[in-house]
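Working notes, beginning with the structure itself.
Omission of a single protein chain aside, the complex is shown with its protein chains in their original locations.
And then chain A:
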Amino acid sequence: MATHRGRGFAAINYPIGMNLGGDPSQALVHSNPDGKFTVALSAIDLGQGMKSVTRQIAAETLGVPVEDVYVDTADSDTGPHDMGSFASRGTHRMGNAVIQASNEARSVMLEAAAEELEVDAADLVTDGKGNIHVKGAPSRSITTMAAAQAAQFKQGRTIAGRGIFLIPLSEVDPDTGEMTPVSCFAHAAMLVDVEVDDETGEVAVIDMQSAYEVGRALNPKLVEQQLRGGAWMGMSHAIWETTEPYYPSREHGPEDFNSYLMPGPGDLAPHHISVLERPAPDGPYGGKGPGEMCANPVLPAVVNAVYDAIGVRIDDLPVTPEKVLRGLRAQGGAKPRRML
């Protein structure tokens, strides 16, 4: 009786946004009396950071500090239509809508500033710190707050912007499957190390090394939280989770977290992540969406690593101890491969 180590590899790509397009998102941006901005969305922040990433995108585009932007979400009376937070579409679709809305608001803000400074709006730039100044002449400046207040209380202007992003719908050919599925892809490669106990059949993932290409990482911390949590979810899919352990039988279905197996903190493998950023031509500032694809390479990598460790191919998820032991018995014990 022994434990056997093995390594497995997998590489994947992932389509960003609803597959065939036709999924609009809208955004509204307006300035408050103190010159700060509210972004109104009906989008949902599931914990993935929708509010934060759209806040950064709005601030970047408006040319104001991120502290000057507040994102309001998830109210159908105040936020314009959006399809929702799924299909890795939030950042890509809503991000583009927020850029368009912010650009419109920014141009009104610059017109208001131009009137105050008695210059041409085309000559003005923002410094991202709350100031608008003449290009090449930083001393001829006005704060975004003063410009916003002048617009609203002196000039009679509304500083606001509307944005929508829609990739037109693609048709699908019934006979060949010809289609224009999505506009950009994220990528990943993953190598895992596992340990398989040939007495208990248990598989432990002990290390994960990955490279994820996510377009521009709009917020590196939010990217990291997705990749880390998502990879662990993939690991859990590979060796722990299912609602029907003897699929297609419906027997023994778990009804709570005592019987629905998931890894605990002690089961989580260290994960060494490298992030590559090839900007998507049509993504907001080149961003794609790391949220879904991060789990995908882990499932096959674990199955391949189990084969590498004991020579048993388990093509039927999840890799339960029972399947491992049955496989070992069928081939008369572990036959390590050590391919990697």
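By definition in this document, a residue touches a chain if its C-beta (ideal position, glycine included) is under 8 Å from a C-beta of that chain, and two chains touch if they have at least 3 such contacts; residues count from 1.
Here is the rule we go by: contacts and distances are computed from a predicted model.
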Omitted chain (choose from "ABC transporter domain-containing protein", "NADH-quinone oxidoreductase", "MaoC family dehydratase" or "Aldehyde oxidase/xanthine dehydrogenase-like protein") - UniProt protein name = "Aldehyde oxidase/xanthine dehydrogenase-like protein"
Candidates A:G49, A:G163, A:G201 or A:G327 - the one touching the absent chain | A:G49
Absent-chain contact - pick from A:G156, A:P174, A:G264 or A:G332 = A:P174
